[in-house]
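With one protein chain withheld, the remaining protein chains of the complex are depicted in position.
Going in written order, the chains are labelled A, B and C, and every chain counts its residues from 1.
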Amino acid sequence: MRRQLPLAICFVMGVSMVVQFFIPHRVSQEFYRTILDWYRIVFAFSLVLGTGTLIKVHWAKISKKSKGWQYSIITIGGLVFMLAVGFITGIQEGTLFMKIFEYVEVPLEATMFSLLAFYIASAAYRAFRARTVEATLLLIAAVVLMLGRIPFGYYLWHKIPGIAEWILTNPNMAAKRGIVIGVGLGMISTALKIILGIERSYIGGGK
Amino acid sequence: MGQEWFSLDRLNVLIGVVVYTALLLYFIYQAKKGKELFVRKIAGLEAVDEAIGRATEMGKPILYIPGLSTISDVATLASLNILSKVAKKAAQYETRLIVPCTDPIVMPVCQEVVKAACLDGGRPDVYREEDIYYITYSQFGYVAAVDGIMVREKPATNFFLGMFWAESLILAETGASTGAIQIAGTDAISQLPFFITACDYTLIGEELYAASAYLSREPLSLGSLKGQDWTKLIIGGLVLTGVILSTFGLRFFANYFTTG
Amino acid sequence: MNLSPDPWVWLAALLTLCIYSFLYKDNPFYKAAEHLFVGLSAGYFLVIYWYNAVYPDMVVPLFKQGKLLCIIPGLLGLFFFFRFIPKVGWVSRWSIAFYIGVGAGMSIPATMQMRILEQMKGTMQPFFSLETWHVFVENPSLASFGALIGIPLMIVGVMCTLSYFFFSREHKGVLGGMSRIGIIFLMIGFGASFGYTVMARISLLIGRVQFLMSDWLGVID
Partner (left out) sequence: MNLEKLMRIDRRLIFLLIALAVIFPLLFPIGLPTHLSKPVQDTFNAVDSIPPDGPPLMLSIDYDPAAMPELYPMTLAILRHCFSRNIRVLVLSLHRAGPGIGEMATTRIAKEYGKKEGEDYVYLGFKPGFGAVILRMGEDIHGAFLTDYYNRPIGEIPMMREIHNYDDIPLVICLSAAAIPELWMMYAGSRYHQTIAAGVTAVSAADYYPFLQTDQLVGLIGGLKGASEYEKLVNELEERLGVDKKRKESLSKEEYEKLQVSHSKASAGMDSQSIAHLVIIAFIVIGNVAYFAQRRRKR
């Protein structure tokens, strides 16, 4: 029950999803559709589980008064507040829920994301040193592309955008394709090992 | 949809899957019989032991990010296989392992994996469930929190293995600024350049999938690696044939690879 | 200067500055914003999933239309909560196995199709084309030369990159040479992606600065 059944479920589901792909028959399609609908619902439940552990972690911090526990109050408060607002007002445009989304979540997401502008500069400064042949190629390709993407590059030498585009569509694409094919093989073999129960760490230990 | 029981325009996909599966199974079978199998050195993985050892010496935790994707993403599954090996070592060294998750299903799976690894390493007592938790499904909310962990807990070693998106560089640069050893690996092509510039070691694409075989040296996994390589040879041969035929204006061969 | 009168805009602007303060160093403002962010967003997704998945796809069909089959995903979902009870926590493995099996199974044929067969086909280009040769001979320039060698270079690149991912053999001899060329392609590719990305990253900052300077402070239009 604890180990064999999960392995069996995984095997059956895996194989039927593969087989299904090749069968255009109505029965197969219907089966597929049902599974996909289930898939979504199961996910929503796991979200509740996850949020449960989040509360647990922060609650423990508050009750033990461990370092920075005051901030945990903000997290739990924010969570409860958002749930309350969402379930009371609904999620239509103009509700308080959407206002909070638009003026708190959106700016926080966007600002966090925009930190990349700074980090990409510092990463370039630290890492782009012509130490070896490979590092030099990395550096040159990066600088050419950077110049090729801005109008200034065009004024510097009108061929730079063309060269940048050429690097992107030829050597770059070759490298990507090589990686994509390799990754594809790795993915299939990992998926297969999971279905066959060769890789089974996900069901944990015990009997 | 139709009444047919097989879609003919997918025959090539079926052949591909069958041939590949057969090759994998053949080499797995060979490995099971005890045939010696070689694996080339993978720099990032050579460093795993050293990285865990360093954390132990410094008395600082290890941070493991299993990517930001779902459990149905194969990259996540590959990462969990590596997590299992890392957790086992960490348990033996009694080093704290922090695994924050952004996907609510990945979280319980990580708990299972680490728990099993501790048991496997003979130290079920060092398993701390409270260190493996869900943060938020929001991409950058998660990143904000992980950045916080990095600057406050100051882990000695950061692992970023699995599927990553734009957040890769935020994580890697923040980690670099705290002086941690960083080992990354992903099949997300667009994020590889950032891991390569900001981390100490990076597993590129398929190396992520080869990692669990490399670390465990289990014959079954090594066998599948050999099968992968043979398939690469076959792919190379087919592509070359296609190139030659196309050069003479014969596209029929390439067209066999059109999928429906 | 034309300060915004909207308190919501002020809130958004202050939170923006709280996050940026992290660039200097970790501080209470960042910590507060970070914790608020985590709490609110976790709540947001629960609400969104309730309204968009659980309610229309399970509650309505099960309780209002009597589709009993919807009990199964409901049960699989509920199994997750067994984790809160240590003794029967393993029941959740059934749901996990279901999820992993479906994901792994779905990915196999799709990956074969997208990542392998289609990419193989894309690589099967004519190694040498008379057309580009003629263009080059008639009008020798950097562009026509690039077009002439582009495809052959791409084909060689794919092969060499692929050989870098050979694991079961030492990278010596022919394989060693090919994989070394493969590394060169990889490095050029990574450099190119990095350079290409800089632009995207700067535009994110531009977006935020535009918000602060126009929506909040009103110093630009």
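By our rule, a residue touches a chain if its C-beta (ideal position, glycine included) is under 8 Å from a C-beta of that chain, and two chains touch if they have at least 3 such contacts.
Because the structure is predicted, anything quoted here is derived from the model rather than measured.
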Handout entry: Chain not shown, its touching partners among those shown
Key = A, B, C
Completion exercise
Answer key for C:Gln119, C:Thr132, C:Ser163 or C:Ser179 versus the chain not shown reads C:Gln119
Handout entry: Residue in contact with the excluded chain [from B:Tyr20, B:Tyr137 or B:Phe160]
Key = B:Tyr137
Fill in the blank from the handout: Even though one chain is not shown, chain C touches it at residues 23-24, 45, 48-49, 52-53, 56, 106, 110, 113-114, 118-119, 121-122, 192-193, 196-210, 213, 219-221
Problem - Residues of chain B (touch criterion as defined above) contacting the omitted chain - result: 1, 137-140, 165-166, 177, 188-190, 259-260
Fill in the blank from the handout: Logged for chain A, residues touching the omitted partner chain are 29, 32-33, 36-37, 39-40, 43-44, 92-93, 98, 101-102, 105-106, 109-110, 112-114, 117-118, 120-122, 124-126, 128-131, 139, 142-143, 146-147, 149-152, 154, 161, 165, 168-169, 172-173, 176-177, 180
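As a working rule, only the chains that are shown with their structure count from here on.
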Practice task
Could you tell me which shape the graph of touching chains takes: line, ring, star, complete or other?
Solution key: complete
Exercise for the section: Could you tell me the distance, in whole angstrom, between the mean C-alpha positions of chain B and chain C? Expected result: 15
Problem - Interchain centroid distance [CA atoms averaged], chain A/chain B, Å - result: 14
Problem - chain B residues counted as touching two or more neighbouring chains - result: 10, 13-14, 17, 20, 70, 74, 77, 105, 108-109, 111-112, 135-138, 140-141, 144, 152, 189, 192, 194, 196-197, 204-206, 210, 225, 228, 232, 235
Handout entry: Per-residue overlap in chain A, given as positions that touch at least 2 other chains
Key = 18, 21-22, 43, 46-51, 54, 68, 105, 108, 112-113, 115-116, 119-120, 124, 138, 176, 179-183, 185, 187-188, 190-192, 194, 202-204, 206
Handout entry: For the chain A and chain B complex, residues of the former touching the latter
Key = 18, 21-26, 29, 43, 46-51, 53-54, 56-57, 60, 68, 105, 108-109, 112-113, 115-116, 119-120, 122-124, 126-128, 138, 176, 179-183, 185-194, 198-199, 201-206
Handout entry: Residue ranges of chain B touching chain A (in the complex, touch as defined)
Key = 1-7, 10, 13-14, 17, 20-21, 24, 28, 70, 74-75, 77-78, 80-81, 83-84, 101, 103-105, 107-109, 111-113, 115-117, 119-120, 130, 133-141, 143-144, 152, 166, 169-170, 172-174, 176, 187, 189, 192, 194, 196-198, 204-206, 208-210, 212, 220-221, 224-225, 227-228, 231-232, 235
Exercise for the section: Would you mind writing out the residues of chain C in touch with chain B in their complex? Expected result: 19, 22, 25-26, 30-31, 33-34, 37-38, 40-42, 44-45, 80, 83, 92-93, 96, 99-100, 102-104, 106-109, 111-113, 116-118, 120-121, 123-129, 155, 158-159, 162-163, 165-171, 186, 190-191, 193-194, 197
